[in-house]
Every structure is written in structure tokens, then in C-alpha cells.
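Note that one protein chain is taken out, while the other chains of the complex remain in position.
First chain written, first letter: the chains are A, B and C, and each begins at residue 1.
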Amino acid sequence: MLRYLVRRLLAAAMILLVITAITFVIFYALPSNPALLACGKTCSPSRLTEIRHSLGLDQSFLTQFWEFFKGLFAGRDYGDQSVRVHCGAPCLGLSFQTDTPVLTTLLGDFPADLSLGLGAAVVFLVLGVGLGMLAAVRRGRAADKAAVGLALVGVSVQIYFIGLLLLFLFVDKWQILPASGYTPFTQDPSAWFQGLLLPWATLVIVYLAMYTRLTRSSMLEVFAEDYMRTARAKGLPAGKVVLKHGLRAAITPIITIFGMDVGSLIGGSAVITESVFGINGIGKLAVDSVQNSDLPVILGTTLFAATFVVLANVVVDVVYGLVDPRVRLA
Amino acid sequence: MSLQTSPRPADLTPAPSPFLDVRDLRVHFPTEDGVVKSVDGVSFTLEKGSTLGIVGESGSGKSVTSLALLGLHKGTRAQVSGEIWLEGRELVALPEHEMRGLRGRTVSMIFQDPLSALHPYFTVGAQIAEAYRVHHKVSKKEARDRAVEMLKRVGIPQPERRAKDYPHQFSGGMRQRAMIAMALVCDPELLIADEPTTALDVTVQAQILDLIRDLQEEFGSAVILITHDLGVVADIADDILVMYGGRRIEYGSVRDVLKRPEHPYTWGLLESMPHITGDVDRRLNPIAGSPPSLINPPGGCAFHPRCTFKGWVPEGRCAVDRPELLAVAGPGKHLAACHLTPETKNEIRGRRAAQ
Amino acid sequence: MTTQHPPVQNATGTMPPGADPAGDPLAAEPVVAGRSPARIAWNRIRRDKVTLVAFVVTVLFIVIALLAPVLTALTGWGPITPDGRAINPDTGNFPRGSLGGISAHHLLGVEPGTGYDLFARVVHGLRTSLLVGFASAVLSTVVGVVAGLAAGYSGGWVDSVLSRVMDVMLAFPQLLFIIALTPVIQNALQTNSHGGTDENLRLLVLVLNIAVFAWAYTARLVRGQVLSLREREFVDAARIMSAGRGHILFRQLLPNLWAPILISFALAVPQNITTEAALSYLGVGVVPPNPDWGSLLSDASQYFLQDPMYLFIPGVLLLVLVLALNLLGDGVRDALDPRAART
Partner (left out) sequence: MTRRTRMFSLTATTVAIALGATACGGSSSTTGSGSPTKGGTLTILNDADYNHIDPQRTYTTEGSSMDYEIVRTLTGWDETGAHPKLVGDLATDTGTPSKGATVWTFHLRHGVKWQDGTDVTAQDVKYGVERFFSPDINGGPPYASQWLVGGSSYKGPFKGKQLDSIQTPDKYTLVFHLNQPVADFNETTTMTGWSAVPKAHDTGATYDLHVWSDGPYMIKSYSHGKELVLVRNKYWSRSTDPIREQNVNEFDAKFGQDQSAIDQQIKSDAGTGQTAITQTPIAGSDLTTIANDPSLKSRFYKIPAPGINYMAINTGRVKDIRVREAIEDAVDKTTVRGAFGGSAYGDYATSVLAPGIDGHKNFNLYSTNPAGDLAKAKALMKQAGNPKLTMSLSVENIPTHEHFADAVKTALAKIGITVNISPLDKNNYFSIVDNVKNQYDLTWGDWIADWPNASTILPILFDGRQMKTLPQSNNNLAYLNDPKVNAQIDKAAKTTDINQANAAYGALDEQVMKDAAVVPLMYMNFSDLGGSKIGGVIDDTIMAEPSLVHVYVKS
């Protein structure tokens, strides 16, 4: 188990390294010039050269990559003697734009994504699995058709469309809710909740659909299994057959997808939701950084997001091993 | 032995209230292509302490019949009609919640392929204990002890330890034993064993069959053994019911059916089976063709497309008239559904014996 | 007695596990009739009203997209023909009249700001959406199938390398990366730095971008299928008959994979249309004034309070299109998959 975990984590680290390298390459190919952006409106060629040097952009690709890599473990120092800035390990660099450590910015934005992602995930998991089970049990009947139909509509709906619609109805028209956005929970729990209600609802609508479908098909597959018949043949009540024997087996593929979804959601994948509802999360940070050619931030957000996805993968596999006795983690 | 020539309806003689009395059971599945008549008018009786072997190819309806006995078609889109009388209770019309009380306790079943029939995520002990707790108000501990006891009874070594194992950690034979333990945990009065020895190697097969027989003697249950293997039933069953295309084609005591099979399909089954005592050089002849459609069964005798003897019946009756299940003359209650006259059958037997 | 078909029961009396139609009546179906799977699938689709409706709606959308120039010629307003009289410069160029300027001239009203005919924008935008959706789905499916076949069949280091690549692709924060990649690919392909953004080039960039991240799903699916098929007897048989690798891959394996491939393709199309719209919404997709639903929605979100119809019309249409494609994909999957039963 421990050896398995170490091996998986090493593989995860490799994937992250590759992703970092690819990000570096892509940034190199980006048509924009961050030094010119930093330089300002009127920039002489000599000044541009100096700024390129100051940002470290005049170094070779490999040197830059190595510096970044080293910074992850040993930290980095920026600037000249009198005004040295230290960026402690794990250093993701300083933003070209704001000169603040990327990690600090990321950690500052993280609570918003954590609240958004986890809050929505809990609801869509519970509701989705519930609806999916209902649909599976009532296969072919009205409840099933309604659940499947709703699920399909949910899958087909665009986040920005449904999000704007919710905003229009609840905030503008009926004025039931205040404008959405993120307020730290520690600052004002009630504002935190009210501000995230619509973003949660939007994510839930979109993801719920997937989980309903997934649970339904997974359940139906399990229903066809011999051991379900065995359970009934024992004389178990129908509810227990479905909840204990059915759900236990059907939940594993759902756990996999759920883990990946949570990983990517809290890693900043809810870009569109963030933008629609004006939540300053990692997704928005990433979009802005791409537009500002802010390499350290692009790298940081990519790595951050990928780390969550990759870690979620490992966690999912470990959980799988705990849930399914047939899987041996070795 | 002489065969009766005039047809006579066989099933109408009512038996004096047997333990299990299945009458004209039909299980139909409506599908988008038409109605699948998996079981189409099957009747049989079974007494406590005796064993019925139901034999047939896949798709002959034998497993669907057994599920009907457990009431497992309730709540599905299967249409079940006919009557199943068990100790004076009719099961077809019995509501699900009452049926549930019988399942596992009065009627229980050993499924084929225990690897898939046992839940992969629960330990063997827990699954057996669960079966016990459904019908007995006992503590988890007591149920667990009972499970260990049952595992021991079915001959699993170190039952305490093995109870904590998962099904995939058991060997095939062990799993089947565990399955049997689970089926027997509530001392059922009717035990249905669906292909209990399929996929097991021959020595284990024998052990399992011995086990079922021993346990039957011990508990005095009635047993229905479902198989495609006549050899298995020969060992253990009292009566044999041969099914083809969802219908009975031959029904009688083991002795009658095996010693004097009346239906060409039964002949085919016997020929496709090796005999330990038989001639080593004898060719095994599988039955040509494939099982009939259950939606549009062949007209007349369902077996006629595969029957090598249909030429012996005049005017192609086999393709037109469905043969009735008629009593065969003799001391036992032996029924068969075939247009071949006893004379013709004798002639055929003679020719084959001469080969 | 001669044997024409393989015997149902073989000499030792063992049967393939699960061959007996025990609890699941559907398992009995192969026994029912010897129709080809394609025929069964087609019959199922024909009987499935929802899928039929979805099919009709999809076809309708495709026809509208194909006929877009004809339709706009009929109404007389092209997608970038502004109607200055339909908007009011004093109110910041909002449409005159109610419901976003719906009138006999402008069936769906006009765009605020420009006075473009919304009907023309919508039907031409549909072309873009469908083109990008289908093209990227074809591309990702082809790449995914080839990669999946290669990985699954070759095994060894080829499989390891390809699988790792798939892992990396699937671990990427995709939307973020497409946003970053768009200018890169665009720059790499664009030869002249001026003279306007080439519409076709931009579409190509979009298709490439979406396909870059979508193929890994198909590849993984195909690889899994190949791994299980590889062990089947008919492949062994072909191998014993010393069939070439290409023969086994394309003549033996591929025909057995068409169902999962078709399903993944059918479900990829609406997914890709959604992605395309999202990208255009985020401003890295189709470039205005070329009509596109995503950029239309993005634009409309700015005028949401003042002119809700502008958001509503393309929003609902996009919902209907994606829903129809999803329903169609589901229908195809159910029809092809014997396990996904329908009642």
C-alpha cells in the first residue's frame, strides 16, 4: 500500500513535470511579449532589453525551466541587493504583472474555489445519486423519464446561459438574493452563503445531470448482476437490496468521476461560472494571466489545477482500493 | 414394456396435494420484437425429501422456471401465469412482501456461477449472516456464528478465518460451497440448485453433488436441480423434467427417462454425453442446430427443425401439429410429447443398437 | 448427424458462463432472431419516438445551416448587413421597438450596437457551430481511434507511452489551456500579420484546439475495447492464420469497435459544440463579426438587462440544438448497446 502510494505519487510528479514543461513551451510560442507589456506605452529598445533581462526572459529556455524547477524546492531571490525579494519554497515565481509571489495569490484565491467547488459537489453528488437511483429503480416509468429528461436538459444547458438566467430572475427581477460573489466564510457566513447560492445552483444543474445519468446507468448495470438476484433471493427487502447491495457496487465508477470533478473544480476549472458570477477564483486568475502573458501566473495556475486533478486521480485509486476488495494496490 | 397407442391427457389426474405443485406455469416477456415465451405451460409436482432434475439447453426455460418459484419475476415486466402451490399456498398471486418472507427461508436457491452470484464487496461470512438475519431476529454476532457454522457444515476448512474472506479469494469449489451454505442457512424446505456444478472440475462436481445430497437427507428438503447435464441428474434426482423451448417434452422418473427415453431430444442429450461405462470409441454426437426462437417458435413440434427422425412421422405432422404430452405406457408416470409412434421408436432403437 | 454450427453444448458439458437467460430476459434476445446488430439498432431507433424527434430536429438544424445563405437572401438581411434604421443611436444603438426589435423585416429582431439582423446571425452562426462541432469530433475520433488501436493492440512501450500521453492530456486544465493555445496556434498558422483575421483559419484553430484535448477520451475507450477484444478467439484465429498486423487491426478489430466509436462520436459532437460556444463566449473562439452562437451569447450578456431577447434567442436555440444532439447520441447508444435496455 505504501509502496503503491509512493509509486503513484512519483508518477503524478512526473505528469506535473511534463505539464510544466509543456506550459513553458506554449508560453515560449505565445505571440505576445511580456517585457513589452511591462515596459509601458513608450518603450525604447534598450529599456526593453533591460526589462527582458530583469524578468529573466533573456535566458535560454532550459535555464528558465531549471530556475523555475529549482525555485520549487529551494525558493528564489529576486531583485538587486538593497531591495531583494525572497520567494520561499515552493516558489512558483513572481507575477510579471504584480511582482507578488504566485503562490500567495493562488492561496488567496483558493478559498473561493474551494467553497464554490466543494459546496456544489456535495449537493450534486447527493442529489444526482439519489435521482439516478430513483430513475434506475423506476426504470421506464414517469419518474425515470422525468429524471432522465431533466438530466439531459441539464447536460445540454450552457453555464453562462443558465447562470445569467438565474441572475436575472433571482437578483434582478425578483430581488430575492443579493448580487452573487465571494465573501470569505470567516468574514460573514451569511453573505458567503447568499453570494454562492446561485453559483452553486448553476454548477449543480449542470453536474447533477451527469451524476443522475451516471448513477442510473451504473445502477442498471448492477441490477443486471447476478448478486443482486442473490440478494433478492435471500429475502432482503427491496430497499435494502438497492441501497446496500446495489449502491455499494454502483458507487465505485461514480466515486472515480466525482474525485476527478472535485479535483478540477477546486483547482479552478469553473472558469465560466467564476466569470458569470464575478467570483475571483483561480480560473479567472488563469484567464487574466493568459491575456496578460504573465508566465509565472500561467504556470502557477496550470500547475495548481493539474496538481489537483492528478492528486484526485491518486486519491480516487486509493479509495477504489478501499471500496473494492478485489482491487489490490500494489 | 409396451407403449400406449391412444393419446390420453396426462396432467388432469390431480395428485393428492403434493408439497410443490406447479400447474401450467407460463412466464412471458414482452419485448420490442414480440413476446418471448420463456416458459409456456409447465407443470410438475415435487414431494419433500425428493429431488427433481430439470434438464434442457440454454434458453429452454429451466432457469426462468426456477426464478418463478422464488417469485423473482415480481416487479419486473415478466408476465407470470399459472399456479404454483407450495404447501397449500399459491405463489404466483402472492404479494411481494409475503413472497419476500418465503424467499431464502422456505424456498432458497443455489445460483450457478457463484463468483458473480456472490457480492464482490462483502465478505462471504457477512453475506451468509445477512441471509440469516433477514429471517431471524438475532444479533450480528449470532448470525456470524451461524454463518461460520454453515461454512463448516459445507466443508470449508478454517471457517472462522474464511468467513472474513471475499468471494474472489475463494476457489471455484469453495465459492459454490459458500453459496450452498448461504442457501441452506435458514433450513429451507425447497432448495433450487441452478447448475450448481457448471464450471467446476469433475472431482469438485462430485463433491458438491454429494454435499447437496447429504444436506438434503439431513434437512429433508425438496430439491430442484437444474442442469443441462443428464449425468448429474442421473446420480441425484428422483424425477426428471426435460424442457425444450419453454415446454415440457418429457417427464418421468429417473429410471424411466434415462433407461427408456421417449423423445428424440432426450436421445440427443444422452448421446452427447460421455458414459464412464460406455465404449471409448463411441462417437459423441452433439445435437445439430440451435435452440428455437421463443418469439416465433417453429410450428408443430418445436424440436422438429433439429429432429433427425421427423421423416419417420407421416405427412410431415411434426411441422404442423404440436404433439401433446402423453403418458407412456409402463409402470411409472412417464410422459412424453412426440409424434413418433411406439413402434417406430422401437424400430429406431433397434437400428441404433445395431450400429 | 453432421455439425453445421458449433454445438451449443460441448462434450464436457460446460457452457459459456452467463449464456443461460436466467434473470435478464434481454439476454435471451440473441436467441430470438439472427438479425444483424445494425438492423436491430435501426429498428430500435425507428421505434424510439424521442430519438426520432431529436433526429428530425438535428436534420432540420443541419438543413437550416446549409441553406443559411438562401434564407438570408430571402429575408434580404445578411449576417453583417447593418440596418441603421432598426437601432437608435441616441440610446446607445439599442433596437427600436419591443422584444429586441422583432418585426416583419427582422424575424428575430436585431443586434444592439450594430443593427445586424439577428435571424441572419443565428442561421449563419449555426453553420459555424455545426461545422466546428462535427469537424472536431471527426478529427478527435480519427486520432483517438488510431491512437487507441495502436496502444491497445501493440502493448509494450507503445502502449505505455500513449497511455501516459493520454494521462497528461486528461490531467490538463483544458479550458485554460485552450485559451492559452489559441493565440499560439493562430500565430503559428498565420502567415501575414495584417489584412484581417482569416475566418477559416480561426475556425481551423478552433477545431484543432478542441480536438487536441478530446481525442484522449476516445483513445482510452478504444484502447480498453481493443484490450478485451485482443484476447478473443477470432483474433487468435486470424493471428494463427498469420494475418498481417494491419489486417488484424483494420479488418478484424475495427469492425467490432464501430459501436463504441459511433457512440463516442455521437456524444462528442454536442460536447464540442458546447466547448466551441464556451470558447467563443470567453473571447478566444470565433472572431466577430463572423457570426457564432458563443460570441453572440457573450455579446448578448453585455446587454442582458436592456435587451433580454438578444440573449434569450440564441441561448434557447443553442440549448435545443445541444439537447437534440445529446438525445440523438443517447438514442444511438441505447440502440447499439444491448445492455442499455429501453422499455
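One rule holds for everything that comes next: a residue touches a chain if its C-beta (ideal position, glycine included) is under 8 Å from a C-beta of that chain, and two chains touch if they have at least 3 such contacts.
Please read all numbers here as calculations on a predicted model, not as lab measurements.
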Among the chains presented, those that the missing one touches: A, C
Touching the absent chain when the full complex is considered, from A:F124, A:W192, A:F258 or A:F277: A:F277
Selected from C:P82, C:G144, C:P270 or C:G329 as touching the chain missing from the view: C:P82
Hidden partner chain, residues of subunit A it touches: 31-33, 36-48, 50-51, 53-54, 78-85, 94, 97-100, 105, 108-109, 160, 164, 167-168, 171-172, 175, 178-181, 272, 275-278, 280, 285, 287-288, 291-293
Footprint left on subunit C by the chain that the document does not show: 80, 82, 84, 87, 89-94, 112-114, 116, 183, 193-197, 281-283, 287-289, 298-299, 301-306, 311
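The working rule: only the chains that are shown with their structure count from here on.
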Rounded Å distance, subunit A centre to subunit B centre (Cα mean): 55
Between subunit B and subunit C, centroid-to-centroid distance (C-alpha), Å: 50
Distance from subunit C to subunit A - Cα centre to Cα centre, in angstrom: 24
Contacts with 2+ other chains: residues of subunit A: 140, 226, 229
Multi-chain contact residues (two or more partners), subunit C: 22-23, 342-343
Residue ranges of subunit C in contact with subunit A within the complex: 22-24, 164, 167-168, 170-177, 179-181, 183-184, 186-188, 270, 274, 277-278, 281-282, 297-298, 301, 304-305, 308, 311, 315, 318-319, 322-323, 326-327, 330, 339-343
For the subunit B and subunit A complex, residues of the former touching the latter: 67, 70, 72, 75, 77, 96, 100-105, 108-109, 111, 113, 116-122, 130-131, 134-135, 166, 168, 182
Subunit C contact footprint on subunit A (complex, rising order): 15, 18-19, 22-23, 26-27, 29-32, 139-140, 152-153, 155-161, 164-165, 168, 172, 217, 220-221, 224, 226, 229, 264, 267-269, 271-272, 275-276, 283, 286-287, 290, 298, 301-302, 305-306, 309-310, 313
